[in-house]
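Have a look at the structure that comes next, please.
Note that this complex is displayed minus one protein chain, with the remaining chains in position.
For chain A:
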Amino acid sequence: MASSRRARHAGPPDGGWGWMIVAGCFLVTICTRAVTRCISIFFVEFQAYFGQDYARTAWIHSIVDCATMLCAPLGSLISNHVSCQVGIILGGLLASTGLILSSFATSLEHLYLSLGVLTGLGFALCYSPAIAMVGKYFNKRKALAYGIAMSGSGIGTFILAPVVQLLIEQFSWRGALLILGGFVLNLCVCGALMRPIALKEDHKTAPEYLEQDYALKAQKRDLKRMSICSPLIKVWSHECLCYCSWKEYDFLLMPDFMVLAVSILFMAYGCSPLFVYLVPYALSVGVSHHQAAFLMSILGVIDIIGNITFGWLTDRRCLKKHRHFCYLFAVGMDGLCCLFLPVLQNFPLLVPFSFTFGYFDGAYVTLIPVVTADVVGTSSLSSALGVVYFLHAIPYLVSPPVAGWLVDTTGSYTASFLLCGFSMIFSSMLLCFARLAKKIKRAQLRSLTSDTGTKQHIWTNGAIAYSVTAELDQKNFEFLASDTNSYSNR
């Protein structure tokens, strides 16, 4: 009798329970990103109650953002080793505890720890595993699914901001934090929804490679590591701890991923000061308070539209092969907008800027998980996303103060906006050149192996079952090269 194993899906389901996962991820984005943005509404209350100035209260927001991004790899680690459901439920409990403890705060330092560190850590445990789960369940409609999931931050901020204001008026900040803690407990519901799924692609383990006797680069690497690790395995008496962590993070050494990482560093550096300094810049060129607030609202709403429409667009068959290009186009356009900003000196000119910047900002945010999945594959997606969001943390922390220092020393916003624009354009150029270099290399290698073209057909009937997705483009190329070697040897 065959073992009653759970049936492995041939490929991502692209629907069914996947839509519940999208709903769960949407709620996770609301509870993490939107709540982080709404914390700044409490600052006026904290300032009055504790008698501190704006700079010291603003630290809370920086600590939450930083903790969420810095601990993202920890989130991926827990969800990979234990389970996604446990990771997110734990994160929800931590974040909720942080908020409840802050409602009893007696000093600003107490708030730094409970609202800053504890809540930020809780959010970190939820955010990247939830996004990775969406990638596992979708393939054909991946970008649309991500668009819907990521639009949670915009929609959440839109709805939550007036609600938080109302809560503060009714219950004062202590009561509002308590109720917000209850709301964040809904992360546990999202965690329960994240049913694990086993894909055939995950079936890549070293013993299978050994059976096939293919001289693969990856196999060689795995064998070498197994021999190094075996004495250590005995010492630690933990099965494959060394091997597992290598296997999980071996995408870090991939040249594609390193290029992506550097480009993300520059991109995060460029985009973060803009949200902080748009309103002060608008006020400095003579726009009124109401109009400046309206600019931020436009940015927020168009961000949501950009998320969903760009996600839907890049899922179309014609654009799917060019997703990488769409991503760097969006980043480049954002950079270009930034370069134009110092020239826009009145409200009618700033409105189209808000529209364009908001749209492309929503666009590239949707594509970050998709592009990462394209580079590292679905099995390492969770860990890769952890690293990618971790790389967001340092620029988010460093960039606004640097921009502020530039504004103070030069006396105008031009220098800081130009720096942001060039940073983002450099990020997209880097990706563009890396892609071109890869294409040229591949074309050269294809011309070398063109005489063994007929043998390729026979090989594709081979023993290893690979689902044919765009993610495997580069792996296909490696297979082609090594396969011709093995056939010529026989």
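Heads up, the rule we're going with is that a contact is a pair of C-beta atoms (placed from the backbone, for glycine too) under 8 Å apart; a residue touches a chain by one contact, two chains touch by 3 or more; residues count from 1.
Quick note on the criterion: contacts and distances are computed from a predicted model.
Selecting from "Corticotropin-releasing factor domain-containing protein", "Elongator complex protein 4", "Embigin" or "Vacuolar protein sorting-associated protein 33A", the unshown chain of this assembly corresponds to "Embigin" (UniProt protein name). Interface note: of A:Gly175, A:Pro280 or A:Pro401, the residue touching the hidden chain in the full complex is A:Gly175.
If you put the hidden chain back, the residue from A:Ala192, A:Leu349 or A:Ile440 that touches it is A:Ala192. The missing chain lies against chain A, touching residues 1-2, 4, 6-7, 48-49, 51, 169-172, 174-176, 178-179, 181-183, 185-186, 188-189, 192-193, 195.
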